[in-house]
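Have a look at this one.
All protein chains but one are shown in place.
After this line comes chain A, so read on.
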Amino acid sequence: MSSPSKAFEPRRRTLLAGNTDLEPGAAQRTAAPVGPETTTITVTVNGTEQELTVDNRTTLLDALREHLQLTGTKKGCDHGQCGACTCTVNGARINSCLSLAVMHDGDAVQTIEGIGMPEALDPMQAAFVEHDGFQCGYCTPGQICSAKAVLEEIAAGVPSHVTGDLTTRIEATEAEIRERMSGNICRCGAYSNILAAITEVAEQQAQGDRA
């Protein structure tokens, strides 16, 4: 999809020929291109290594959704304002719409598809179903990717805006979870149920740690 198909080339040339001095394309024809328009990268997505040739302007989000057809990661704004496109890169959560695919050569990406499928849901996904942590479902993969990363960040001692004491262990309190999840908008307003789901998983994890 990233380069024009041959079938349409002649038509484009015809147009260019008729408007030689007006077209940005015309300049490209005479001047040397600044550089290649596409780049081939290798990314590991959900454990599988993928070689992709992408337009340099392609976001990581569109590389996932359009090139790999992994459409679980959602596009809500394409501008880093909603969190629907959240996935993890090398274990850290990221708004994939704000990152170009070419920046991720060699990276390991995990998307909702790699977290769990309907027959074998991850505990976080199961908790979202149990607590009805969504309605339309469009923000949901992003919420779940974020939620899992939030618990990891808390466990790793990464402080947030609401962390009071930086010298003690950070607990997965309601305030910590709400604050850290605030980059993931849910217009359906499932926030309280999402909090309940994350809290339940946090408690399960805490019990697991104690056991």
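One rule holds for everything that comes next: contacts are C-beta pairs under 8 Å (C-beta built on N, C-alpha and C of every residue); 3 or more make two chains touch, one makes a residue touch a chain; residues count from 1.
Definition applied: contacts and distances are computed from a predicted model.
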Problem set entry | Complex member absent from the view - protein name from UniProt, among "Xanthine dehydrogenase YagR molybdenum-binding subunit", "Cytochrome c oxidase subunit 3", "ABC transporter permease" or "Tryptophan synthase beta chain" | "Xanthine dehydrogenase YagR molybdenum-binding subunit"
Exercise. Which of A:T71, A:T173 or A:Q205 sits in contact with the chain that's absent?
Worked result: A:T71
Exercise. Of the listed residues A:D55, A:E153 or A:E200, which contacts the missing chain in the full complex?
Worked result: A:D55
Exercise. When the complex is taken as a whole, what residues of chain A touch the one chain not shown?
Worked result: 1-5, 8, 12, 15-16, 19, 22-26, 37, 55, 57-58, 62, 65-66, 69-79, 81-82, 84, 111-113, 115-118, 121, 125-126, 128-130, 132, 134-141, 144, 177-179, 181-195
